[in-house]
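For this view, one protein chain was removed and the others were kept in their places.
Residue numbering begins at 1 within each chain, and the chains themselves are lettered A, B and C in the order written.
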Amino acid sequence: MSEMRGPISKVRLQRRVQFSETDAAGIVHFSVFFRYFEDAEHALWREAGLSIHPEESAIGWPRVAASCEYRRPLKFEQVFDVTVRIGEMTKRTIAYIGEITSNGERIATGIWKIACVNRLPDGSMKSADIPADVATRLKPSA
Amino acid sequence: MSEMRGPISKVRLQRRVQFSETDAAGIVHFSVFFRYFEDAEHALWREAGLSIHPEESAIGWPRVAASCEYRRPLKFEQVFDVTVRIGEMTKRTIAYIGEITSNGERIATGIWKIACVNRLPDGSMKSADIPADVATRLKPSA
Amino acid sequence: MSEMRGPISKVRLQRRVQFSETDAAGIVHFSVFFRYFEDAEHALWREAGLSIHPEESAIGWPRVAASCEYRRPLKFEQVFDVTVRIGEMTKRTIAYIGEITSNGERIATGIWKIACVNRLPDGSMKSADIPADVATRLKPSA
Partner (left out) sequence: MSEMRGPISKVRLQRRVQFSETDAAGIVHFSVFFRYFEDAEHALWREAGLSIHPEESAIGWPRVAASCEYRRPLKFEQVFDVTVRIGEMTKRTIAYIGEITSNGERIATGIWKIACVNRLPDGSMKSADIPADVATRLKPSA
């Protein structure tokens, strides 16, 4: 939790394919795209002065659903952009839309939803309202 | 490519959560579920006497789309079952449906589609018909 | 913690290379060998009726050091054996030796050491004696 900023709805990051992210087909393994999107999502939270996983917090944000459409492959050392924006916020969930592009071409599109939960002492999770501190710092993009 | 067997439409595997698959929330990272499903898909191919990625092959099978719904988390050392079945086969694509269960509870459901491509000398991919050898060994589940 | 068995010093597992473990060089990424060894180490603990990471435990087992020598590559779908044995146990550390072989050929050799720690409420770790329950169920191999 750092200083207050206006609510954030979008982030854009540039990164480069690392060797360990590729597979024997010579391209980025399809499961890695979900890490690309998640990394950008968490950067969006930091932009908003938040951490999605502060130490000692009883609040958690598990994925409810995640999907990705793949249009073109990414190769080792290829530079690409990841854009993530908040598509919708309900009282207890946040839905995101992500785009990966490279050299002006669409590579992949992702959609995923996280839910706010309380992590109970017995290890289980219980749906919970998004804390006010989070709800005021994030907002859906227009 | 091994001996001929009847066409295969489904596989079921039991496995156990490994430590490196967990994250700081104490549960399996959501992106790992896609590896669980893919591992089972490739086991289905082996059951059919096929490899999805034989050495020297000019044919490839990139993901066109992948999605997962998460109902319950998996924890370190938890034993679970992965069932994958072929939902649909067209001339050039195969769609799968996967279920992860543990102790009789539904954990996650996945849906994904792969496309048959020729990998051209310049590194690009071109949509191609599914080879007869593959089409006769795999079939959609009833 | 399950029923008592004689102390365990060694485990041997057979497994198969999964696609997501390979890289663009067409072989298993070198960092994945450490996961192969760790998975077998944890299986050794289970053989001894133990879990290396029980829920709610204040005890942890971070790596102090890990190394691997690579002799031959592993490829997609290759079947291999992982053998892990306890090389040494001190009051506060356990050292392991691992071997990966395939078709009778040596693929890789690993050596690593874990230390017993107490995880303090502030998130830091403090060296601790190996609990008696663990010390009696594991022993160095002759």
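Convention: a contact is a pair of C-beta atoms (placed from the backbone, for glycine too) under 8 Å apart; a residue touches a chain by one contact, two chains touch by 3 or more.
If you're wondering where the values come from, they're calculated on a predicted model, not measured in any experiment.
Undergrad: Among C:R16, C:H53 or C:K139, which residue is in contact with the omitted chain in the full complex?
TA: Residue touching the chain left out of view: C:H53.
Undergrad: Return the single residue from C:A25, C:A95 or C:A128 that touches the missing chain.
TA: Among C:A25, C:A95 or C:A128, only C:A25 touches the chain that is not shown.
Undergrad: Of the residues in chain B, which ones touch the absent chain?
TA: 19-20, 22-24, 26-27, 29, 31, 55-56, 75-76, 123
Undergrad: Counting contacts across the full complex, list the positions on chain A that touch the omitted chain.
TA: Residues in contact with the chain left out: 18-20, 26, 35, 38-39, 42, 46, 51-53, 55, 75-77.
Undergrad: Could you please point out the chain C residues that touch the chain left off the display?
TA: Listed in rising order, the touching residues are 24-27, 30-32, 34-35, 38, 53, 60, 62-70, 73, 75, 119, 123, 125.
Methods note: only the chains that are shown with their structure count from here on.
Undergrad: Farthest chain from chain B, going by the mean of C-alpha atoms per chain?
TA: Chain centre farthest from chain B's centre: C.
Undergrad: Tell me the rotation angle, 0 to 180 degrees, that brings the C-alpha atoms of chain A onto chain B, to the nearest 5.
TA: In degrees, rounded to 5: 180.
Undergrad: Return the distance between the CA-based centres of chain A and chain C, expressed in whole Å.
TA: 32
Undergrad: Centroid from C-alpha atoms only, then distance chain A to chain B, rounded to Å. What do you get?
TA: One centre to the other, that is 24 Å.
Undergrad: Go ahead and note the Å separation of the Cα centroids belonging to chain B and chain C.
TA: 28
Undergrad: For chain B, which residues are shared contacts with two or more other chains?
TA: Residue numbers touching two or more other chains: 26, 35, 38, 53, 75.
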